[in-house]
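The structure under discussion appears below in the form of structure tokens.
Apart from one protein chain that is not included, each protein chain of the complex appears where it belongs.
Which chain is which? They are A, B and C, in the order written, and residues in each are numbered from 1.
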Amino acid sequence: MKLNVELPGLHLKNPIIPASGCFGYGREFAELYDLSCLGGIAIKSATPEERFGNPTPRIAETPSGMLNAIGLQNHGVTYIKEHELPWLAQFDTEIIANVAGAAEEDYVKVIETLNDSEIVKAYELNISCPNVKHGGIGLGVDPKLAAHVTKLAKDAAKKPVYVKLSPNVTDITEIAKAVADAGADGLVLINTLMGMRIDLRTGKPLLANKTGGLSGPAIKPVAIRMVWQVAQAVDLPIIGVGGITDAEDVLEFLNAGASAVEVGAQNFIDPYVCPKIIEQLPGVLEKYGYASIDEAVGRSFRDE
Amino acid sequence: MKLNVELPGLHLKNPIIPASGCFGYGREFAELYDLSCLGGIAIKSATPEERFGNPTPRIAETPSGMLNAIGLQNHGVTYIKEHELPWLAQFDTEIIANVAGAAEEDYVKVIETLNDSEIVKAYELNISCPNVKHGGIGLGVDPKLAAHVTKLAKDAAKKPVYVKLSPNVTDITEIAKAVADAGADGLVLINTLMGMRIDLRTGKPLLANKTGGLSGPAIKPVAIRMVWQVAQAVDLPIIGVGGITDAEDVLEFLNAGASAVEVGAQNFIDPYVCPKIIEQLPGVLEKYGYASIDEAVGRSFRDE
Amino acid sequence: MIMIEDAVILTNVRIAPDIYRMELKCTMKAEPGQFVQVQVPGTYLRRPISICEVTGSSLVLIYKVVGKGTAIMAELGPGRSLNIFGPLGTGFPIEAVDAVVLGGGGVGIPPLYETAKRYRTKQTNVTVVLGFNQADQIFYADAFEKLGCTVKIATMDGSVGTKGTVMEVLKTMSVPMIEACGPLPMLKAIQEAYPAGYISLEARMACGMGACMGCVVKDQNGQALRVCKDGPVFPIGKVVLE
Partner (left out) sequence: MIMIEDAVILTNVRIAPDIYRMELKCTMKAEPGQFVQVQVPGTYLRRPISICEVTGSSLVLIYKVVGKGTAIMAELGPGRSLNIFGPLGTGFPIEAVDAVVLGGGGVGIPPLYETAKRYRTKQTNVTVVLGFNQADQIFYADAFEKLGCTVKIATMDGSVGTKGTVMEVLKTMSVPMIEACGPLPMLKAIQEAYPAGYISLEARMACGMGACMGCVVKDQNGQALRVCKDGPVFPIGKVVLE
């Protein structure tokens, strides 16, 4: 069965993409398997300058999930362009550069730096990081701010721009529509839900940053619901993400309306999860009667 | 150790309350244990008239949690007043009447009907049910609408009014503040997160209602975060709810800022969970160095 | 008395493709047609499974592997303990009749076994009509025979007995009183064809004890009935089957 998916700027040989922040720049996973098997790779968020990120502990376990508060640690976009991207060029897979920042201009700076990199095929705007504020409000939770940064990014970008949305909002379709109207080429949803754990021994939040982003199977029902809502509200391709662990989860996202998916925290639980899913996917599609990826996309709300 | 908690209208002998919709009116659980051991009971949402609720399937399993779309099935407030409340009067525990409706007036009607019932000690406004709309927007996700229904309820009510908030919002503190300003006596948080599962065999949403409310351990980190945020933003007692399975979870909610807790879906997994927690709680409080419930409340953000 | 119990697995063996028989050592007693809610390790909600037989010191469950929970159950070896909650629901009544027909399709068959046993204790004539897809999926026909029941079999592919569903066999018989469990289409056909008897339903459940309203069906007057508490067994004609 052909698994390839054509999206703006991305010729994915299959719909499986490791999610940003859960795969670094692929170096560690390349010791385990050939990254050329992947549909694409969403690399760790890049900011204009180097960031150390948050103090530790940055990780906490939760039922069927985890909290993280890494805080966008990275060496800055120039370092990434010079040291990580050329190394990634050896693999036959589509590189998506996840773009983040502390202010709107930061997104533009990162994009301008990466525009002439042949290896980057598309941008993924991370407007959903709870640590990044604009006038006290996260960019990703206000439709006007989200649309504005999308527009700035689109104006600067020489490659397609996907916008990665925050699930911590009252109405995800409102944000999705605003971003679509501002010219986004695609959407990625969802980023992490904001959560907290308290360390009973101290009575204080376990993470140094206090709150963190919840990911893993626990959030899958929320992600499926949001993909389903947005797929019906907006005419843009969606990359689904949140709690995927196997090929059946992938099919659930496709049915909900996603055209491709990203796999996040499961890479920590089973470092071979992406190649495993790619192997299982044709069998699972067949089992449920699909002859192609396309047939499965949006099945949940399409009349037949 | 004394476990009693004093809240507006409620003299709880301990902070453990089965959550609305997860305990019916106690009849089935009374076959298993003496309900007088409970701090209180939040009975199933009452509406002015009988409601059948949603079509089935209404239940789906998720990783460390479940979705439900019961749809406020109940016999209507008059039936409840005449048939359920007198039966509940035999138990030495505090009854909290959960109030719901399809429109603002419905809340007022239910409250007016129950005002002269001696057995009801407080109201819990369920403004968070995703099925109830007002001009297309859930009451619980708009600060103005939430404040307005709270005010109407307060004006009608002869007992304290707790407002149960929806977690499906961008900023829970904004709703909490609005409701506090409108005169609420306390807050209950959280209700379920909106989620979905797709049945791969059909490619369609598994629940007849399509979306459902996510509850269980999966949502605990979100509930803890929201209790922690609201406890610092608003000067009202909070009843915490979301994913509680044992006495350590209860302590986590107390540390986050809750004064008491409700236990929901875990009643389905272990029907004896409430008495078990009540038994374990003194030992757990002692283990972590607390001499009373009060010492634990809000520990996570209090300076010592 | 409804209770919760850590029951020890005595045996857990495959008796047909994807069909397993598990015997659990426990003190729980039950009526025919009642069920238990099984806490399968690694899953969240409990799984409702009918009680197939009550021996006095053990319960027998027969289950089909259809998803995550039943797949995990099939892996559990003897000696492991399994937390069960029950007995739950309203089962098959044992009525004072001379003859009864028990109709079962696939994993609707297990609850009929204890029912047959109780009827046989009262010397009632029991005819059991069992439906399967094909020959290799047949189970428990011999067990019913040992109880002294007349056993008739229908297979969809006609490889054994009558070709077709349980209904094909029933049509050829006189059916004064029927108690049945199986797939919804079978129960619908029985509810339409026969005035006297009982059918046992399935529903997705959370609490399994009547508290959550997750499992409701409608009666002829539009009133809600809980499959877990008011059922799973209902008199023919009571419930609207959709």
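As a convention for this text, contacts are C-beta pairs under 8 Å (C-beta built on N, C-alpha and C of every residue); 3 or more make two chains touch, one makes a residue touch a chain.
Quick caveat, the model's predicted, so the values are computed rather than measured.
Asks: One chain isn't displayed here. Which of the visible ones does it touch?
Replies: A, C
Asks: Of the residues A:P167, A:G186, A:G216 or A:G257, I need the one that contacts the missing chain.
Replies: Spelled out, the listed residue whose C-beta touches the missing chain is A:G216.
Asks: Considering the whole complex, which of A:N14, A:N68 or A:S259 touches the chain not shown?
Replies: Here the residue in touch with the unshown chain is A:N68.
Asks: Residue by residue, what part of chain A touches the chain that was omitted?
Replies: Residues of chain A in contact with the hidden chain: 21-24, 27-29, 31-32, 44, 52-53, 56-66, 68, 70, 73, 216-217, 265, 267-272.
Asks: Could you pull out which residues of chain C are in touch with the chain that's been left out?
Replies: For chain C, the residues touching the absent chain are 41-42.
We adopt the following convention: only the chains that are shown with their structure count from here on.
Asks: Which chain wins if you rank chains by how close their C-alpha centre is to the centre of all protein C-alpha atoms?
Replies: Central chain: B.
Asks: Let me have the rounded angstrom distance from the C-alpha centre of chain A over to the C-alpha centre of chain B, please.
Replies: Chain centres of chain A and chain B, defined by C-alpha means, are spaced 34 Å apart.
Asks: Where the CA atoms of chain A average out and where those of chain C average out, how many Å apart are those spots?
Replies: Roughly 46 Å, centre to centre.
Asks: Based only on mean CA positions, could you tell me how far chain B sits from chain C in angstrom?
Replies: Result: the chain centres lie 36 Å from each other.
Asks: Two or more other chains in contact with one residue: find those residues in chain C.
Replies: none
Asks: Which chain B residues sit where two or more other chains touch them?
Replies: In chain B, residues 62-65, 216 touch at least two other chains, as defined above.
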